[in-house]
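As you look at this complex, bear in mind that one protein chain is not there, while each of the others sits in place.
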Amino acid sequence: MIALLSVLCVLGVGGLLAVLLCRWPRLSGAVGAWSAILACAVGFVVSARLLLAGATTDWQAPWLPQVGGALHMAADPLSALFLAALFLVCGLSALYGLRYMDHGRGGLRAGLAWLWYDLLVASMALVILSRNALLFLVAWEVMAIVSFFLVTHEDERQDSRLAGRIYLIATHLGTVFVFIFMLYMARETGSLEFDAWRNVGSGLSPLAGGWLFVCLVVGFGTKAGFVPLHIWLPEAHPAAPSHVSAVMSGIMIKTGIYAILRLLPCLGFPPLWWGWCLVVIGIGSGVLGVLFALAQHDVKRLLAYHSVENIGIIALGLGVGLIGVSLNMPLVAVLGFAGGLLHVVNHALFKSLLFLGAGAVARATGTRETDRLGGLLKRMPGTGAAFLVGAAAISGLPPLNGFVSEFMIYWGSFAGVNTGPGVAAVPLMLGIAGLALIGGLAAACFAKLFGIVFLGEPRTAEARDARESPPAMFLPMAILAACCFGIGLGAPFAFQVLRPVLAGVIPLPQLSLTFEAIAGADAFLAVSSVAFLALVLVLTVAAFRRLHLSRKNEGSTVTWDCGYAKPSARMQYTASSFAQPLVGLFSTVLRSRRKFRMPAGLFPSESSLETETRDVFRDRLFTPAFKGVDRWLSFLKWLQSGRVQLYVLYIVITLLALLVWALKVQA
Amino acid sequence: MSWIDTVMILLVLTDLAMLGSSRLGVYVRLAALQGVLVGVLPLLVGPGRIGLETAFVVFTTIAVKSVLFPWLMSRIMRGFEARREKEPYVGYTASLFLGVVALGVALWVSRHLPTEETGVHPYMMPAALFSIFAGLVLIVSRRKAVTQVLGYLVMENGIYVAGIVLVPDSPLFVELGVLLDLVVGVFLMGIMIFHIHREFDHIDTDQLATLSDWKPAPAPAVSEEARP
Amino acid sequence: MKAIGLIHYVLALALAPLLLGTINRVKALFAGRHGPPLFQVYFDLGKLLRKGAVYSRTTTWVFRSGPVVALAATALALGMIPMAGQAAPLAFTGDVFVAVYLLGLARFFTVLAALDTGSAFEGMGASREVQFSALAEPALLVGLVALGRLTHSLSLSPAYAGVGPELWSAGGVSLALLAVAFFVVLLAENARIPFDDPNTHLELTMIHEVMVLDHGGPDFALITYGASLKLWLFASLLAGLIIPVRQGPEWLDTAAALGGVFVVGCAVGMVESCMARLRLLRVPQILFAALVFSALAFLLQMR
Partner (left out) sequence: MTWALVLVPAVLGLQSFVTRSNTWRRVLLVAGAIGHFVMTAMAWRNLPAPAWGGWLELDAAGLLFLSITSVLFLAAACYAAGYLSREKASESDLEEGLLFTNQPEAVFTGCLLMFLAAMTLVCLSRHLGLLWVAIEGTTLCSAPLIYFHRHHRSLEAAWKYLMICSVGIALALLGNFFLAVAFSSGGRSASLALSSLTQAGVTPQLVWLKLAFVFLLVGYGTKMGLAPMHTWLPDAHSEAPSVVSALLSGALLNCAFLGILRVWQVLVAAGHADFARPLLVGFGLLSMAVAAVFILGQTDYKRMLAYSSVEHMGILALGVGLGGAAVFGALLHAVNHSLTKAMLFMAAGGILAAYRTKTCSGVKGLARAMPVTGALWIAGFFAITGTPPFGVFVSKFIILRQAFLGGHVWIGVAALVILAVVFVGLALIVLRMAQGEAPEGAGTGALRDVAWTVIPPAVLGVAVLALGLWLPTWLEGVLQQAAHSFGGGL
């Protein structure tokens, strides 16, 4: 634990130094980045060892005792899991940012950016470590503020200012629910210590428990990005620098999931409807997230919507687990939670990988518009390969990690469907169908993204002149890609690691038996061996092909153009046209806007088609609501009309009212 | 009918007269009269023999309320062409009616008070409360700044009477402190009215309504969020 | 894993092209023609393998890896499909999902290879492919899971072993619904009429064929063989349902199963000969109908 504390301190000091040294941009950048890298390296080692050992450490120091606060930090397997992912991703992103940031302007703002980055890492770690409500809230809010500053790093751009405001307001409104939850728990127990909240659940009335659950889901779901609370996400993540987007999307939104996992057990034995609720949220977030992603052109915006989708998958897993718990089906519970937890890690890996790749592309070409790119695989082979791995992984394809976690959820739901009663079977079957749909759509979306951006011919000059990014930026992506393969091939090991975490999360007896049963089913072993087989098979077929072709002559020509003499790069299929069938199919939800200029005249010259898909929930739900409230409230402004006579009249009226109250009502 | 009751009834009548009249000059004279009325009260209610202290208080009070202030007011109003309160927010008859209502309220309140303190002089408490309310009505219903100051004075008189009823033996320095505050306050108001007159060359408070948050179409704060 | 399973697997690998041949033959008969020989597909494969390869300058290694990955993944998935109620060589808990996602992997790389050529035709085909498969996948999975609940098993092999006359008598309706759903999915996934026309020659109307326009020679051989394996896979899934001959002597079961597969082939042929191709806009509705059938098959057990 001392090591973790020192990690936090190093982060803080490094950030401050980065600001103080901002006179010398290179130096300050190096200090900011390397402090983060080193701290994360140490932190990763420590938390990984904790996780593998399944150990728990605890540390306390007095702090604001008058309020009931305390510097109480602890790392149990659950924390260790999140910490490991956190430090891995943040360290790699910092390494990436070291080169990524230097093309931005140096000086004070760059130094500040590093300060915020280091503080973001530290505060996220603190959120995961803290065991005291006050400490948790402080860390939580600091995390929000710091990430807000990172989102508005380029605040000379109107859209990033707007994104920052939306993010800040959304996260604050979410925090209100968190406050309600914390304060109510504090009221029930008279303490702000999480440990004291353990056994509250039995004392809660079902109604109170339900409300608390709602507060939990809304409050932390806002940070996690459950639909429809996700609206800040597609604005904020693209606005931030890419390595920050990687951290925000890969880790920060997971702190919401962590908090739910940490605090849900305090509410006692879950009723069935909680599971239903999470499953429905999961399917909704997953499907809507991927649908909105399909309709986007901006690479980072698309990725941000995929974060919503993956959060949906995680929520689905947790929901399956909850159903398993509430109906006392340990197999379902274990597999559901295991899938959700593993997907947290997986998403952290491949989503940060994808954001880093997107950043590399943006840096090389100066644009994030899918339809202005193309043919980048030839120009940036390393980045392209890594991005392909990420794309396949996020689509949940074997032999990569995304598949393993989805397989766990599938298996759990399948088991529940087979053995459980209808109340359990129906939502679980819904989950399976939803997960299948999500998988198919995600594959479609990433085929589109990778195909349009990296394959084919470059559509613009920027794309043609793109250069591979420096090794310092490529290395992190490579490592992340390797991790994706590692988990994809090592499913049994992954489950082995998850055991202690699950034991802490699931309130059911004799879990070890279930663990044995699962291990005995050999499914994970089979999955990883199938993965290996797939690799082997691919290699053999490829070898056969190469061997075979080596004896044949290999010609090269242009792509089959149906006989048309002058094909040009602009004739390629675009992202919009690729996604059009699906977007059209779901147009009732997406409500894309199309601006189409028909070609006119005998010799039609130019015509144009623009599509834009704005967030339906923002446009149709939140904006009208806010406007309505604002209009309604501003009716009250006549109170301050400026006439001193009226002001005195208010006093008189108040006085008379209180006189009546004092002489009649009270007496 | 004792002296006190007479004084009280006079007090009420002056209040009503102020509510009903429109001339600033009348206001000032009535205010001066009230000053005398409330000034002499301590002599009437106090214990049989008048102490030096009481005499001093009475003297200063009358000096301030019925000499100093009227002089100040007329001094301010010198050079104002407008000598009458024109179109007040509440008409004269209406404000008379309001006055009657205020009288009712005053009686209602004082009936709910435990009577052993006020029992000695049954009219004093209602009269005091009434002139407080009357002062407030004047402030609320009139336009001219001068009138409002006078309303404030009327209110103060009411409070002074209440003080005599409730705390016959309040320490001297408090009385003087109160009086001092009153003097300074009214002086400041006078200076302000002077400036108001200089700024707008009239003493209506209509022009004193520029600072406000009430705009017919306030710009919604969130609307920018809506725009892409 | 039992030897019989391996034998079935080898049989599948060997006979898959024959199934394609059967379909073409049936279609020819319906058209009143004599039609190509049953083993035409084998001849084609041989000829393609003998050819050299020509690649577009636009393409990268992704284009070349497309057919390879597709074939490998499909072959692996085929290894999990039981036949004649015998355990498949790869049988384990949850193999359903692995199989389906392996097919997804194959599709993913086929699509990428198509997009790698940078041609509008291939892009068009790819976009249709992903749309339809995204809708077909839930139908297939829900159906298979419903079957799993019917037979109380978490793996394909025991599930199909459990499909027998008594199950037909117990939950016949569900099974029938599942059979319909599977048939629809089969047609969609294997680019058959009424979803796609395997031997049209107008790029604009094609789905699967247009994606592989630029592949030639050995690569195209791999693709064709992979396609036939995929067809066999779905056919045997369906056959395992509709031909519930179990617990006879193993050679009899096997024969019945093979017969079933070819019966399915004939059915496909008949449908192709007596149905017209659907408008692309209607395809999603049919696939959704398949999903509804699977869901019904599941809900019928919720009593």
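Each chain carries a letter (A, B and C) given by its place in the written order, and its residues are counted from 1.
Just so it is clear, contacts are C-beta pairs under 8 Å (C-beta built on N, C-alpha and C of every residue); 3 or more make two chains touch, one makes a residue touch a chain.
All figures in this text were calculated on a predicted structure; none of them were measured in a lab.
Looking at the complete complex, one finds that the omitted chain is in touch with A, B. Although one chain is not drawn, the whole complex shows that of B:Arg23, B:Arg84 or B:His195 it is B:His195 that touches it. Considering the whole complex, the residue from A:Val13, A:Ile180 or A:Val589 that touches the absent chain is A:Ile180.
Among B:Ile9, B:Ala55, B:Val101 or B:Val184, the one in contact with the hidden chain is B:Val184. One chain of the complex is left out; on chain A, the residues touching it are 63-64, 66-68, 108, 134, 137-138, 141-142, 145, 152, 155-156, 161, 164-165, 168-169, 172-173, 176, 179-180, 183-184, 186-187, 190, 630, 633-634, 636-637, 639-640, 644, 646-648, 650-651, 653-655, 658-659, 661-663, 666-667.
The chain not displayed touches chain B at residues 112-114, 116-117, 132, 136, 139, 145, 148, 152, 155-156, 159, 162-163, 166-171, 173-174, 177-178, 180-181, 184-185, 188-189, 192, 195-196, 199-200, 205, 207-211, 213, 218-222, 224-225.
By our rule, only the chains that are shown with their structure count from here on.
Our note on geometry: chain A versus chain C, Cα centroid distance of 36 Å, whole angstroms. The geometric centre of chain A is 67 Å away from that of chain B, both derived from CA atoms.
Residues of chain A touching chain C in their complex: 374-375, 377-378, 388, 392, 395-398, 403, 406-407, 410-411, 414-415, 417-418, 422, 425-426, 429, 432-434, 436-437, 439-441, 443-444, 447-448, 450-452, 455-457, 521-523, 526-527, 530, 533-534, 537-538, 540-542, 545, 548-549, 552-562, 567, 569, 571-573, 577-582, 585. Residue ranges of chain B in contact with chain A, taken from their complex: 89, 105, 109, 112, 136, 139-142, 148, 205, 208-215, 218, 220-226, 228.
In the complex of the two chains, the chain C residues touching chain A come out as 49, 51-60, 62, 64-65, 67-69, 71-73, 75-76, 90, 92-98, 100-102, 104-105, 107-108, 111-112, 114-124, 126-128, 130-131, 133-138, 140-142, 145-146, 148-149, 152-154, 203, 213-214, 217-219, 222, 280, 284, 291, 295, 298, 302.
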